[in-house]
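As you look at this complex, bear in mind that one protein chain is not there, while each of the others sits in place.
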Amino acid sequence: MKRIYMDNNATTAVRPEVLDAMLPFYREQFGNPSSVHWAGRAVSGAVEKAREQVAQLINCSPAEIVFVSCGSEGDNMALKGTVDALRDKGDHIITTTVEHPAVLETCKALEKQGVRVTYLPVDHNGMLNLAELEAAITDKTILISVMWANNETGNLYPIEEIGAIARKYKVRFHTDAVQAVGKVPVDVQKANVDLLVLSGHKLGAAKGVGAIYIRRGTRLTPFMHGGHQERGRRAGTHNVAGIVGLGVACELAGAHLEAEATRIRALRDRLEQGILERVPEIKLNGHPDPNLRLPNTLNVSFAYIEGESLLLNFDMKGIAASSGSACTSGSLEPSHVMGAMCVDVVLAHSSTRFSLGADNTEEDVDYVLEVLPPIVQRLREMSPLYNR
Amino acid sequence: MKRIYMDNNATTAVRPEVLDAMLPFYREQFGNPSSVHWAGRAVSGAVEKAREQVAQLINCSPAEIVFVSCGSEGDNMALKGTVDALRDKGDHIITTTVEHPAVLETCKALEKQGVRVTYLPVDHNGMLNLAELEAAITDKTILISVMWANNETGNLYPIEEIGAIARKYKVRFHTDAVQAVGKVPVDVQKANVDLLVLSGHKLGAAKGVGAIYIRRGTRLTPFMHGGHQERGRRAGTHNVAGIVGLGVACELAGAHLEAEATRIRALRDRLEQGILERVPEIKLNGHPDPNLRLPNTLNVSFAYIEGESLLLNFDMKGIAASSGSACTSGSLEPSHVMGAMCVDVVLAHSSTRFSLGADNTEEDVDYVLEVLPPIVQRLREMSPLYNR
């Protein structure tokens, strides 16, 4: 059967060049980079090279990069580390209602410790009101945390403008850029961010590795206590192979960023237009202007049907996508992002994300456009909500 | 040049069978185990199989295993998660002065939050006095944390007896078993531990993966907040390849545990006897009875010389070992383990750890025994402390 993977916002395949770069670090150069001997030395050079590659992609200095185990760790570290370091300065965080659970659940945990959190609402398109953001800042505000791009809708947030506001009020600014890095240009200087998190498996590196950018001079209490690794900023033996792979993935992403974004955007637009033309009674979720979304992401709701059954039908045709339905999430609530955008709850249950990636082709898109309409139609005909 | 790796307590090479098992999960079965579709399904089965393999090695049920990114994360999670969950019950932790920094530094961070910590001293052999441990327990004690085996000396602690004390006083018991799992039999039921941490790269799996055993019914606040992975106990996309490899490494370790321990113990004993016979004025660090240490670990101090220069000389002969010297640690203090054992500070600077592993042979040992004495002699002759 044809297998078409359109769930690259969930995770990506490791790129062949990345895997090739990783392989020598399992059995040959397997040393601990903290060791003095031959087995450690070669390896510590490789880690430092990867640090430079990551730094280059987001335009910072290598010393500002700390390797972590995933995006979630980065977000936990950014938020909890800031609260601990700046407790004397204030107790208020501003974030949004559409953040990833790695930020939202961490904020909820911090609320239990007495931190006050403002969750900024979004409009029907999932966008923020920056005047509202500015108005939320008080002299107790220690952190603004806004994601660079949303994982479900692909919405891009105006990070440069938020960075300018943060600087104006001298508030620290963290951005969860897990979905953005490698897909769109990310420049920490231009955007004036103080903390930025990225995750390897979203850009062709392996699962289990990520990085946090910590602007020089930013006091951040370590999240992982222990050994002296990462100059005391993150304990634990380095995931050397993963880190080396992340470096290569960042270099590749940087080298092909524009060309690849253009290519994928064209595919996504073709898919978007095709679905809108072929299937009635659907709703596009996220910003209607596709240029204000990640080039690879399309999120649509199909009225009257539920997401899990849709995904299972796609799956039977070899298509991998994802859904905002409660039925796929393990919780009883549909996507909080759809909720924040006030998407009707039934439509939220059928919200379907197609997130394209390096391996997708025009044929893939056309295949999806071919099999999708009859699946939707069949499920609608089974639905008690549907009346032709 | 000959290359002899005797630093397996720092990290091990990935075993070939482990790497083979990992490889399909980078480019073929690359899905996110949380996904509903084909790309996720195969993968989630593989993660669950690994969970069973890990559980079997330490005799628990798979549901009691949570995958983490390293030993340090496991220790942070065990300690911080216990303090948060049991804050209403008490504020006192008992641990030892010879724990790994992942435990010690976490305890220090907790002290800043008002937690009281008793650091039990050890004797000259690095062993604990269990009467002292028992006497330290108060009605505010919420956790006892004692490592199963010490990374520097290899000393094995009487975990079953400590487990019995913990049960008697109904105090939760955590053990950092990062150095023990895979080297000696570890049975969480027999030892009555509630929390146990292991790390993949110490037993032939990759760096960047580990696991924590959480006895059923043990309330533990998550350390990493975010998505629903690991039934809400650890957020972050699974390091699938790393986890699969950890499973295989645990299965292999279990299958060959006794035979391999016997083989390595014989090599270690040969090395130990050989050094003691050939080099005057040395001190064995840790328990004098080699059976009360990990079968693979030998730690000796060479009077009058400093550890880094010793390691560099070993390195020039292709031998990788490690040292408790301040000069190799990045800090200004020699090993805290040597300090806790009241090893004279000059001797602490020359403490040298040989930790054997799967790839070592008798020839390796004999080669070390051949090159070591002249190196020691040459350095001694350069030392202002040495008077023939």
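Per-chain residue numbering starts at 1, and chain names A and B are given in the order in which the chains are listed.
Methods note: a residue touches a chain if its C-beta (ideal position, glycine included) is under 8 Å from a C-beta of that chain, and two chains touch if they have at least 3 such contacts.
The rule is short, and it goes like this: contacts and distances are computed from a predicted model.
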| item | value |
| --- | --- |
| Per UniProt, the name of the complex member that is left out, chosen from "ABC transmembrane type-1 domain-containing protein", "ABC transporter", "Fe-S cluster assembly scaffold protein NifU" or "Na+/H+ antiporter subunit G" | "Fe-S cluster assembly scaffold protein NifU" |
| Contact with the hidden chain (one of A:3, A:41, A:283 or A:317) | A:41 |
| Hidden-chain contact residue, picked from the options B:160, B:258, B:281 or B:381 | B:381 |
| Residues of chain B (touch criterion as defined above) contacting the omitted chain | 304-306, 308-309, 312, 316, 325-328, 330, 332, 334, 345-346, 349, 381-385 |
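Definition applied: only the chains that are shown with their structure count from here on.
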| item | value |
| --- | --- |
| Chain centre separation (chain A, chain B; CA means) in Å | 34 |
| Of chain B, residues touching chain A in the complex | 3, 5, 7, 10-14, 16, 19, 22, 26-27, 30-32, 34-40, 69-73, 75-76, 100-103, 105-106, 108-109, 199, 201, 206-209, 221-228, 235-242, 308, 311-312, 314-315, 318-323, 328-331 |
